[in-house]
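Below you'll find the structure, written out as structure tokens, and then a few comments.
A single protein chain has been removed from this complex, and every other one stays in its place.
Presenting chain A:
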Amino acid sequence: MGIEHNQWRGIGLDRQVQPASSNPVIVNGEMLAMWRGENGPVRVWEDRCPHRGMRLSFGFVRGDSLRCIYHGWAYRTDGQCVEIPAHPDLTPPKTICAASYPAETRYGIVWTNLERAAPSPLPDLGPEDGWEPVRSLYVNGSAAQVEAAIEAFDFGAPSMVRLKHANAIALGIGVELELLIALQPVADNRIGLHVVARGASTPETRASLARRLQRLRTEIEMAQEKK
């Protein structure tokens, strides 16, 4: 509802996408596979094998190819099918190609845009250095409820909104800590939060922030239930 098509949205934390892994992600009802080769950046594809429609997020990675779990068809990082195990001598035609979405990694967050042909530029949310991943979490609530709750939430020190973007909020907390929260609309009433911090240099600080975010999630959902 009212969700703009051509927008960049955070869908995961770069550090949490293991090498040689494929992962299911839903953005505004669209099913995506977020995968990484044994090396290299995260790719975002339609979660559908061109062969029989199997979800590619169930697939497995060998080298820099994503293979479908169903018949083992292998797709190169540009989406091109490069091997069909049942026909080892066949060079797959160019038309057999997985559908890919734009994917960028910045601030430790993986971003994608459902506009494939002419995506707008990735928005500038400030300097890129010093961000550490905190966690991803998913909340039952609308984008408006989640944003309002983030702005009102007690992070343990006085917080101030530093920047508000269509799908991201940057906060200053106390004097040392900055949070960047990317919002992923999964459905009208379900939002993913991908949170990175600057100034949270120790694992203990990040673990404490991660627990604090569970509390934010509970607050949002308790307010929902009261309605």
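Operating definition for what follows: contacts are C-beta pairs under 8 Å (C-beta built on N, C-alpha and C of every residue); 3 or more make two chains touch, one makes a residue touch a chain; residues count from 1.
We adopt the following convention: contacts and distances are computed from a predicted model.
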| item | value |
| --- | --- |
| Missing subunit (named according to UniProt) among the choices "Branched-chain amino acid ABC transporter substrate-binding protein", "Glutathione S-transferase", "Heterodisulfide reductase subunit B" or "Oligopeptide transport system permease protein" | "Glutathione S-transferase" |
| Among A:6, A:91 or A:214, the residue in touch with the chain that has been omitted | A:214 |
| Absent-chain interface as seen on chain A, which is shown | 12-13, 16-18, 20-21, 23-26, 58, 60, 67, 69, 134-138, 186, 192, 203, 206-207, 210-211, 214 |
